[in-house]
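I am attaching a structure below and will ask some questions about it afterwards.
Only one protein chain is missing; all other protein chains are in place.
All chains are identified by letter, namely A and B, in their written order; residue positions are counted from 1 within each chain.
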Amino acid sequence: MFPYEKYLRLDKFPHIWCTGCGCGIIMKAMLRAIEHSKIPKDSIALVSGIGCSSRTPGYVDFNTLHTTHGRAIAFATGLKLAKPELKIIVVSGDGDATAIGGNHFIHAARRNIDMTVIIYNNYIYGMTGGQASPTTPLGKKASTAPYGSIEPTFDISGLAIAAGATFVARSTCYHAVQIDKFIQKGLLKKGFSLIEVLSPCPIYYARPNREGTSVDMLRWYKENSIPIEVARKMSDTEKERKIITGILHNIERAEFCEEYRKLVKRVSKN
Amino acid sequence: MGFRYEFRLSGSGGQGLILAGKILAEAAAIYDDKNATQSQSYGPEARGGSSRSEVIVSDEEIDYPKAVNINLLLCFTQEACDKYYKDIQENGILLVDSNYVTNVPEGEFKVYSLPITEIAEKEAGKTLVANIVALGIITELTGIVSKEAVESAILSRVPKGTEELNLKAFNAGFDRAKTLK
Partner (left out) sequence: MQKINRQDAKLMTGNEACAEAAIVAGMRFFAGYPITPSSEIAEVLSRRLPQEKGVFIQMEDELASMAAIIAASLTGVKSMTATSGPGFSLMQENIGYASMAEVPCVIVSVQRGGPSTGLPTLPSQADVMQSRWGTHGDHPIIVVTPSTVRETFDWTIKAFNFAERFRVPVVVLLDEIIAHITEKIIFPKEEEIKIIERKRTKETPETYLPYKYTDSDIPLFADFGSGYRYNVTGLSHDETGFPTNDPKKIDNLYRRLNQKIERYKNEIIEFKTEFLEDAEICVVAYGSSARSTYRAIRQTREAGIKVGIFQIFTIWPFPYEELAKVSHHIKKFIVPEMNLGQIAHEVSCATRCDVIKVNRVDGGLITPDEILERIKHVSV
């Protein structure tokens, strides 16, 4: 049995997440990744914004910073630059990271600042009662899209790659073991790493869209996920509405804090 | 109330009026140990558009930092001259660059109309230093700041490598003004 207790603030339980929510699956995967990476608790700062995913920091025993809606990555940027020895993990949701916080998301990727961002993508604003987010699929219902969403969606991983992230991986809550491997790789990466995890919201997403229980959603993830290696050989039509999983992007590029340190060395007195 | 002298240097953006104002203020405040402020009004344009730089010199602390009762007005454009000459106080000085200001207004002030830009080109070889030529003229005409102070301020404010050019321009203006008295 994995020693989760080592990392949990047990006095803060029970947690506020609904039965069947994917947040716990991702949180546990993150803890396994941290344990396997052998990073001491004192060296980790976990930063979040607002939303269901962003309640994660309250339950885990690290340096934890629960900030304002959308701004987790901006806070994390200040934290990393002021204390580069900290290992920074940001947990965020689809709305938090790509709607209200979209600007910080792309600019942190562009700078390639060393942090690991884990996005819990549940296609909805869960905390506030099921409003449509930038990843609510076309035609799906939300409390602010009662006739079905008419907006195209963001591909979060694609956005990160285009903006300059150096490590990007996608998985789902069905593939729990895969998540911690990706997070572990992200933690080892010197640069901006993004792990997007599809996560079920049985209450506010599945229910209005008649997609069944959390188990049904996990089953859907299982049946519709295609590893990137396989997907590369498929046509666009074949890939439509499928979830492409795996390490989508892994490159080397100058990291921002290191570049800043070089600048300081060049211009500072003595 | 103590002594207070107000300069307004006016023209268009890119003519170096803000730099000239800063040199004048530095000469008075640092090298002549008086008090001085320099302020400017500016629009969104970096070049062109109207530009106005004001310097107040006083022997006491300067409260209100804007020029309202001008002792010396320098105009590098006709537009600036038309706009500001009414703010010159009685017995004040209006100095215009005759290369640009052809319609010189009349009033209860002394008028000096000199080809400042032409002097810059002839004596220093560059029209760019017309602002510094004007500083030379102003220094000699007003006697508010010492020649040595302005020279020191020029050396501390102009780009490296242009010191000689600027001092030459300054002295050209200063010497020309001597002939006017």
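By definition in this document, a residue touches a chain if its C-beta (ideal position, glycine included) is under 8 Å from a C-beta of that chain, and two chains touch if they have at least 3 such contacts.
All values reported here derive from a predicted model rather than from experimental measurement.
**Q** Have a look at A:30, A:86, A:119 or A:248 and name the one touching the chain we're not showing.
**A** Hidden-chain contact among the options goes to A:86.
**Q** Of the residues B:65, B:107, B:125 or B:143, which one touches the chain left out of the display?
**A** B:65
**Q** Thinking of the whole complex, not just what is shown, which of B:6, B:26, B:123 or B:140 touches the missing chain?
**A** B:26
**Q** Which parts of chain A are in contact with the chain that was left out?
**A** Here the touching residues of chain A are 12, 41-42, 45, 47, 57-58, 61-68, 70-71, 74-79, 81-83, 85-86, 103-104, 107, 260, 263-264, 267-269.
**Q** Of the residues in chain B, which ones touch the absent chain?
**A** Given the touch definition above, chain B has residues 1, 21-22, 25-26, 29-30, 35-44, 62-66, 68 touching the missing chain.
Heads up, the rule we're going with is that only the chains that are shown with their structure count from here on.
**Q** Counting in whole Å, what is the centre-to-centre distance of chain A and chain B, each centre being its mean C-alpha position?
**A** Centre separation, chain A to chain B: 61 Å.
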